[in-house]
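One protein chain omitted, others in place.
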Amino acid sequence: MRSFALALAISAAGLSATSAAETAKPAQKGAFPAALPEEPIPAIAALPDAWPASWVLIHDFHFNSILDGRVMLVDTSSAERPVRGMVRAAQFANMLVSPRRGEVLTAETFYSRLTQGERTDVVTIWDDTTLLPKGEIVLPGGKRQQSVTYPQLFQFTNGEKWALIANFTPAQSVSVIDLDARKVISEIDLPGCAQIYPTGERGFSSFCADGSLFSVKLGPDGQAISSKVVAKVHDIDNQPMFGTPAWQGRTAWFVTYRGRIQGFDFSGDVGKPLPGAFDLGSAEGAAPEWRPGGWQVIAGDAAGKLYVLMSPNGREGSHKDGGSEVWVADPVKKTRLARIALRAQAVAIGVTRETRPQLIVARADGEIDVHDAASGAFVRSLGTAGGANPILVTVP
Amino acid sequence: MRSFALALAISAAGLSATSAAETAKPAQKGAFPAALPEEPIPAIAALPDAWPASWVLIHDFHFNSILDGRVMLVDTSSAERPVRGMVRAAQFANMLVSPRRGEVLTAETFYSRLTQGERTDVVTIWDDTTLLPKGEIVLPGGKRQQSVTYPQLFQFTNGEKWALIANFTPAQSVSVIDLDARKVISEIDLPGCAQIYPTGERGFSSFCADGSLFSVKLGPDGQAISSKVVAKVHDIDNQPMFGTPAWQGRTAWFVTYRGRIQGFDFSGDVGKPLPGAFDLGSAEGAAPEWRPGGWQVIAGDAAGKLYVLMSPNGREGSHKDGGSEVWVADPVKKTRLARIALRAQAVAIGVTRETRPQLIVARADGEIDVHDAASGAFVRSLGTAGGANPILVTVP
Amino acid sequence: MGGFDKWTERLTRRIARGTSRRSTLAWLGATITGAAMFPVLPVARAASSGPHGGGSGHAPLHSGNPQDPGDQTSCDYWRYCAIDGFLCSCCGGSASACPPGTEMSPITWVGTCTNPADGRAYVISYNDCCGVSSCGQCLCNRNEGDRPQVRPQANNDYNWCLGTASSIYNCSTAVIIGVAEDAAR
Partner (left out) sequence: MGGFDKWTERLTRRIARGTSRRSTLAWLGATITGAAMFPVLPVARAASSGPHGGGSGHAPLHSGNPQDPGDQTSCDYWRYCAIDGFLCSCCGGSASACPPGTEMSPITWVGTCTNPADGRAYVISYNDCCGVSSCGQCLCNRNEGDRPQVRPQANNDYNWCLGTASSIYNCSTAVIIGVAEDAAR
């Protein structure tokens, strides 16, 4: 290829493709006696074997072409070069990342004629150092749940050897996928329940329309071997929980539309609510009141603190309108620790696991801001590194 | 379907889906004793059998998702409801419209996994009253030319019974498609030549890299039966012509990067330049000089006038930077008739065939403006009716 | 595993039975109670045009009927009280019809919106239009009454292009299908 490109160059307008060493050096070349060296072709930027702790994945839902969604790999420490790559996330896709497996997984849907024709649902497996696909698992039946992207529609279990994927036709079920065998091994029917919270060593929980939590334990063949319902854990009418929690180990911290924090323990075979739900409280400047608002409104850091995206315009129906502050809370002491003013309305937040954690803010206008999580201070802008419509920030 | 939707509605929160006639009418209903009537489900907006003369097609190249390009059907007479529909135009697509056939045709490319996998090139045939596909013709070999959309890469010939499509691998050829038989019937190899200008009853011309014009006459089987080269019609170095001309009947008016108008007669079996090329001239306000600029820079009206999108910042390399004025010229008298000031930098123009022709202006910021072609006066804005990146205005 | 419910047994039976189209409809009948279905698209790109998104440079589009007031290309139009997506009024359809070239979703979600002109609460069916890519005009998201996905019938984040030949989403309509009994709601 190289010699072909050079041949073209040589034939081009009588140019000679002489190397730096051979080049005549007229006086105007001044302080630089040697020309810049030739650069290799082809060249593909390399990624490190392990991504640094400053790297996150930002899901670009891409409203203006939902069928062409993407996940942006973003170095939040670099204002100069924040985008490190893109992974395809087609048609209401979901994404999973596993440093242990060295993989990014996307659950996607394709049509043979882009918008029409034959439908194919697949889980695509991407190598996390090359961002090239290394395999796919076809999901039969055209039943993969298509929603605006929720992380809890596609989750690992069984030590990341399996993935669980939500189906909605609108009948609800969960498919169990053996990632190494590259096949769907079972399907758990789940009428009236939604979202997937990995539970125990091999199983998951879902919230149900009657306010209960339903936990399923899976056998080695992926079939359900036992299950348990915990009733009345979720007041859907008055204290509805955002479906996406902040995970700290096997504990998931949920926040309600009204700002109440509720923990769940998913470490055992049965998910269970933790005692001691608490409210984030009120503050000045509200019209009419402070409530969480956005798409991914809660995040946690390694020290156990929680961060909640808050709007002063809280009312019924405001829960996706975004927020202008991040409130920091201690779920052990059940108190609010700090308020962080953002530079613009935001829809999603994440906190890195760096030594000095950084708060990653996806703004409604598509810009990505980085704040110091401890002080709240604005650190840098990453521009549009999250794509057109950044709605989820995933810290691997 | 209807009863199903109603069943859902009835079950919803204890609502009764009573009709207007059955509804109780409390006092506060005031001046409106009857409720608004129920509306039918399903309902699809209808298009007229023949599109009005104010309707145009605007190609949205969709830079941020080139694989998901579209053609917007736009009523330029309506500021309230300019968009009338969308036609898919995937992956550097080309589009043809035929009121006579009652069809819109798109030449597209698909991959089985959106961005990867198996490639399929097709011509899709859309009914122009339903905008639904009514057939497709698969183009073998993965050779369809992918370029930023030029109209002259996909053209009719043989009384609109055939279409001609450009291939580029980078070897150049033209495929001849029998639209009614739904098949490719021949392929004309065309080394060194590009773009397709329908010529005579059944044939086409292309410009070639040596500055010549090459015309091919096709036989009833689609094979070339004769051809003719007219040398030195195009000074590519000093007076390069924009590839997209303004058509008036079988005469194509081209404009060069420097603003010279050159006509070609494609009515016979051999395309030939018309005598009397002329320059659009200079004007005040230039820095350094007025030149055509944009993607579709020349259009014609039914009366024979030409409209050219002009930039005052003309220089080598400015020819795609867009323009801020439209100059009106009479190709018979070879004079400039008027200058029309635009409201913003624009990249494409078209002129409707209405009784009172309207100048349709696709701006660089994506907004569509309508001016009165005779007076130049701004008439209305159509907002973003042309999509994200409107680059071509087609008057059917 | 003592302590686990009998549900597992029922669950296992249900899996063995499989999920046919018939059982899907049975499920709909069995579980969709208490409210109706909402779907598609969240988090308006709130940016410039107010909290709900929308705004495309279009001129206002009025019904011409004083009993049906407001700009049908605006997110603030009364029928859109629970809509989520691109407004079909801006896409070649209307407030109550899909654009040509699309297919209207047969399964729908509904909301109850109060008409400011006559004070009535109308049942609005937000049918999606499917089979053509994102319209891109007039994105609008209002979430009054929206609840988490655990209550699908009250969550507007699902893509309801479900019973259609293609699940590709183009825009959303807001069709009057009746008057709510409790007009004040």
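Order of writing sets the chain letters: A, B and C. Residues in each chain are counted from 1.
To be clear about the criterion, a residue touches a chain if its C-beta (ideal position, glycine included) is under 8 Å from a C-beta of that chain, and two chains touch if they have at least 3 such contacts.
Remember, it's a predicted structure, so these values are computed and weren't measured experimentally.
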Omitted chain touches shown chains A, B
Answer key for B:I137, B:V347, B:V361 or B:A385 versus the chain not shown reads B:V347
Contacting the left-out chain: of B:A50, B:I236 or B:A341, that is B:I236
The listed residue (B:S54, B:N94 or B:T109) that touches the chain absent from the view is B:T109
Hidden partner sits against chain B at residues 63-67, 91-92, 109, 111, 114-117, 119, 142, 145-148, 150, 168-173, 186-189, 191-195, 206-209, 214, 216-217, 223-229, 234, 236-237, 240-243, 269-270, 294-295, 313, 316-322, 345, 347, 364-366, 389, 391
Hidden partner sits against chain A at residues 1, 4-6, 8-9, 11-20, 23-24, 26, 28-32, 35-39, 41-47, 68, 70, 73, 79-88, 126, 129-132, 367, 380-385, 387-388
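To be clear about the criterion, only the chains that are shown with their structure count from here on.
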Taking each chain's centre as the mean of its CA atoms, chain A sits from chain C at a distance in Å of 25
Between chain A and chain B, the Cα-mean centres are separated in Å by 39
For the pair chain B and chain C, the C-alpha centroid-to-centroid distance in angstrom is 34
Chain B touches at least 2 other chains through residues 68, 88, 388
Multi-chain touching residues of chain C, meaning two or more other chains, are 37, 107, 132-133, 136, 153
